[in-house]
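What you see is the complex with one protein chain gone and the rest in place.
Lettered A, B and C in written order, each chain numbered from 1.
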Amino acid sequence: MTISEERSTEVTGAASGHPHKARGLSWTQRPGIFSQNIITAAVVAILGYVLGHWFGNYLSSGYDYIQNSGQNNIANTLALAFGVVGWLLGIGALNYPFAKLFGVDGLEEESPVDNWTKYFRYSLDHKVVGLQYVVGVLLFLFTGGLLAMAVRAELLNPTTHLFSPDTYIKIVSEHGTIMMMMMTSVIVGPLGNYFVPLMIGARRMAFPRIEALSFWIFTAGFMVIFSALPYGGFPTGWTGYAPLQTQAGPGMVSYLLGFAVIGVGMILAGFNQAVTIINYRAPGMTWSRVPIFVWSILATAALLTLATPVLFAGGLFGLLDKTVQTAFYVTEHGGSSYLWENLFWFFGHPEVYIMALPGFGIAAEILPVFTRRPLFAYKVAAAGMIGVALLSFFVWQHHLFQSGINPDMRPLFMLTTELISIPTGFIFLVGMGTLYRAKIRLEIPMLFVLALFFNFLIGGVTGVFLSDVPVNVTVHGGFFVLSHFHYTIMGGLLFAFMAGLYFWLPKMTGKMMNKKIGKIHFWMMFVFFNLTFFPMFIIGLLGQPRRVFSYATNLQGLNDFSSVSAFLLGLSFLVFFYNLIWSMWIKPEIAPANPWESMGLEWQTASPIPPYNFERIPVIMTDPYRYSEDGAPAFADLGNGGPSDSSTHSMA
Amino acid sequence: MSNTLKSTGPSDTPEEREYEMRAHISSIWTGSRLFIGIYTFMLASLVFSYFYLRSSNNGLLWRPDHVTAPRPYGLLVFGFSLLTSMLAYFGRKRLVKGSFSDFSVAAWSGVGTGLLALLFQILEFSHLGFFPGSSGYASCFVGFAVMNIGTLVISAYWLETTVARGMRIRRELSGDNPEFSSHPRARAFRADVASMAYFQVFVALTGALLFAMFYLM
Amino acid sequence: MSLTGRLSTAIGLFLVAVGLIGWTLMAFLHPGTDGGYTNYTVGHAAGAPVSVELQSVGSIGTGYGDHPTWVSYLQKDPATGKWIHDTSMILPANTVVHMTILNYDSGSPLRNQEWGQVQGTIGNTATLNGKSFKVYNSYTGNGVGHTFAVPSLDVSVPMIGVNGNLTNICGQAPCGSLPHNTITFSFKTGAPGSYNWQCFVPCGLGYLYGNGGGMSTFNYMGGFLKVVA
Partner (left out) sequence: MTNQSTNSTGQVHHLRRMTIIWVVLSVVGDVLFSIFVAPHVPPGRLSETAANNQNTFNVLMEMAIPVLLGVWVYLSYSLIVWGDKRNASAAFSGAAARTNKTAQVSWIVITSVTILFLAAYGSFAVITEHGSGGGEGPNPAWAPAGALKAETAALVGKATWSPGSKNVLPVQVIGQQWKFTYRYPTFGGFESPQLIVPADTTIAFNVTSLDVIHSFWAYQLDVKADANPGVNDVAFTETKNPGNFIVRCSELCGIWHGSMYNSGKVESQADFENWATTTEAANAANTALLPAFAWTYTPDANGADGGYYNDTNDPYSTVETYGSKQPS
């Protein structure tokens, strides 16, 4: 068969929506019991785990002290690593890389299985991956949230303890790590994968296999990091400071390997997003016409790809310290306890903006829709995101102001850190400018966006306090910091995620979220979020360090207030899950094609979205967000026969 | 990854096909450059650790008695790795000139030398001559060796997959040289080979730098 | 699926999730330390001193849980006279406590000789096998194996090690008549509250700085003193 013949049959097959037995049909697509899905993945992962454990024991069999130490980290590491590889092998992620060795370059991309089981398979459709990510991220969030409830339960009383001190540290560490890992993907994964191609008028991602791989690595990373608990936990918090890291028990391996695995997933996700945005924009979509959410994802992708390799290297060194006994982080053997701090925060600070920029993007994307105004100062917004991304590589030592490194550099890092608030401030300029004399429709996504501005303002202003070295002396390492980053990450990113879900779920699933329950959810989440975390600023100023199981008795009142609010905040998430299940599954209400009257390209395709997204590759005609001009040309020409501005007319 | 065309929708005009083809080829270009960026940041972490520990010299244990990892192994690993890069690079030059068979001979030899480098890099662990935790240098060296295993695997894998793909395309094009074909798969193949050769130059340059740091300095 | 079908499936899945979470909590997090307290206030006459007996062993052996190689303290249950693996105790406030600690573990030089000094006990002294001492030079003799220290009460007493070259060092608790040192001292509990006590000697074998394993796990080398009125 010549290539052209093969191609034409494939096109026909795709068009008619029926699978066909083409050469190179991979195992993923085979129907029946021989297909690869999450169950085969789990089975092969377990086999890999056992094999890795045996191999690790075999490798270390010549070293008595490892065999006798009661914690064979080589076996543990290899078991988990082989388990991850087995998971990927079982889901079918490695079929293509193996086939490539034999020169194969054209496996099927569409999953011929077009029923619910495609969500449990290695799917190359970015819309399936997006929904997989939604569920994955919510599971992640739920696990971390439960651990947060445990943390607040322990802090109800300063002297009577619900958990033993080591259990408490394990819970705190697991909560922090799970949340930080989840938050790096919370928007890029679900909403980025789902909507970036739709927003730029592309029919696909640049590297759909890498995209799918990033999701399945994300799930594997989640399981690895969760495996820390049965392994006995790790005592270092999410920052994993060495040499405590080197001292810790086998649970630490789960942390290091989990972060490295998730790191690979983050790199791949960012890589795919960046390449897609750069190369797959529809004709006519110049850089000044790119939707602002896509700008934010591009800036985030740049950070993901360039900062995460440093974490990967740091984690690798940590694993070597724990397995083959190198001494990267052990001062007495020629290493340095500062090395991890530097590597970690060189990744860690850009990571903080990985967790802020997509939130800004969603806020700026949603605002014009509900204000019926063009986005104010679009270019400033895009410049702000790029500025934040660039500057974030030069601020990491503000985490180390009291560590004794480079005291003379402190004014410099204070300056760079405070400079970041200028581009961050652009987002407020954009938001406030857009609101000016607008007609503000207070739908639920808009409420979440307004709450984001409220919360992030507090988070940002306290960030300036933290970057000021004299004030940092008082607040570093205390509850003030803790409250600050919960205000920026939870108050910013998680509120943005909720806004994005309420906004886009109708397009993703064709069903509306219930408005009444949604309002209850919003107000509970907003009020109790602030009641939980605002007292923590005061608790921090009054001298309570982070991650302690006992504290001064005079702080019990504030801590209890915060704890009770936290439980109610947790309840608000149950309301959200209730709404999600009720509206999406139990008693769905069919969504209109464009419930928010958005001009965004993602709303202009057919519903449900066909596998190829657009009938024809759209041509972008004008700037986005021209909401104020009646009769403005439509954003894109979809070439589907109708008048070019049909979509805008239908809105009025 | 030249399967761009398969996810096209019902409308499948030549213009759209060409548009997606170009996006695909520039994705290969962008992606490989971005990959080099990713790899640079990872190697930079190692270089940073090396110089950080060297300048800290904690406990006077950066490198007591100036221990060095076995140079013969280092030379073998670096030499074979360099040979792989050069074979890939010059193989591609021959391909551009039109000689597919030269390319395929060079590339398969390159895969062979790459695997040899990998073998020696792994064997070197059994002849280190120092305990991994005995000094800062020893730790960094183990880190370097592990990363180098990754680099060698990636470079050999990329070289192997391009040449295997080239041969398959050639067979399916009934012997046409993929270098001169305007078939989409051949075009994607050329972009892939160019990116691979570019990456091999990067591997050679960073390899030389790391070799100097760990075996000569 | 019908509405009721979906509803009952959702509720069923919810219950399964709750069950799974509960099971995870029980299995992995071992909540609560309250069960681990030994009560010394039962039948205690106000003002009368309390006697507490502990032993410290180099490896706890297979009789007490999952980590037979870890160091641990054991406590003698005053009611039954049995050695139990609970390190926390409930004590009456402002009361003299006579501690007797049998150390079965070998010792070594201290990293910080500060812990070789007896502090915070009545008279700032302790006895080693009946002989009173104030400072123990850990660089001589058998060194120090552990300490019993209550930081909030400024109490710190070194547990002098037994000869590490002996062949019959206890490796399986409780240790009975195997070679040991008997250290006694008295201290006064303060106001009601929760105090923690710990060992400050890096004795967690096989971990960096010797502070992993039993040193980093509750109920091995430390516990709480709950002082009640």
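We adopt the following convention: contacts are C-beta pairs under 8 Å (C-beta built on N, C-alpha and C of every residue); 3 or more make two chains touch, one makes a residue touch a chain.
Worth saying up front: this structure is predicted, and the values here are computed from it rather than measured.
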item: Chains in view touching the one left out; value: A, B, C
item: Which of A:Leu101, A:Leu139 or A:Val461 contacts the chain that the document leaves out; value: A:Val461
item: Contact residue for the chain not shown (choose from A:Pro165, A:Gly192, A:Gly315 or A:Pro535); value: A:Pro165
item: From A:His53, A:Lys127, A:Arg152 or A:His476, residue that would touch the chain that is not displayed; value: A:His476
item: Residue of A:Asn157, A:Ser403, A:Gln556 or A:Ser607 in touch with the missing chain, whole complex considered; value: A:Ser403
item: Touch residues of chain B, complete complex, unshown partner; value: 58-61, 131, 133-135
item: Chain C, residues in touch with the chain not shown (by the definition above); value: 107-114, 116-117, 119, 134-135, 137-143, 149, 151-152, 154, 156, 196, 198, 200-212, 215-218, 222
item: Touching residues (missing chain, whole complex) on chain A; value: 63, 65, 165-166, 168-169, 235-237, 239, 241, 243-244, 246-247, 325, 327, 330-334, 337-338, 371-374, 376-378, 380, 400-408, 410-411, 414-415, 418-419, 421-422, 425-426, 428-429, 432-433, 435-443, 450, 453-454, 457-458, 461, 464-465, 467-474, 476-478, 541-543, 545-552, 597, 625-630, 651-652
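Convention: only the chains that are shown with their structure count from here on.
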item: Relative to chain A, chain with the most remote C-alpha centre; value: C
item: Distance between chain centroids, defined by C-alpha means - chain B, chain C (Å); value: 55
item: Centre distance in Å when chain A and chain C are each reduced to the mean of their C-alpha atoms; value: 42
item: Contacts with two or more other chains, residues of chain A listed in rising order; value: 330
item: Residues of chain C engaged with two or more neighbouring chains; value: none
item: Footprint of chain A on chain C - complex, ascending; value: 3, 6-7, 10, 21, 24-25, 27-33, 67, 69-70, 193-194, 196, 206-209, 211-213, 216-219, 224
item: List of chain A residues in touch with chain B within their complex; value: 2-4, 7, 10-11, 14-15, 100-110, 202-204, 206-209, 267, 271, 274-276, 278-280, 283, 305-307, 309-310, 312-314, 316-317, 320-321, 324-328, 330-336, 338-339, 342-343, 346, 610-617, 639
item: Residues of chain A that touch chain C when the two form their complex; value: 65, 68-71, 146, 150, 159-167, 170-171, 229-230, 235, 243, 246-249, 330, 550, 581, 585-587
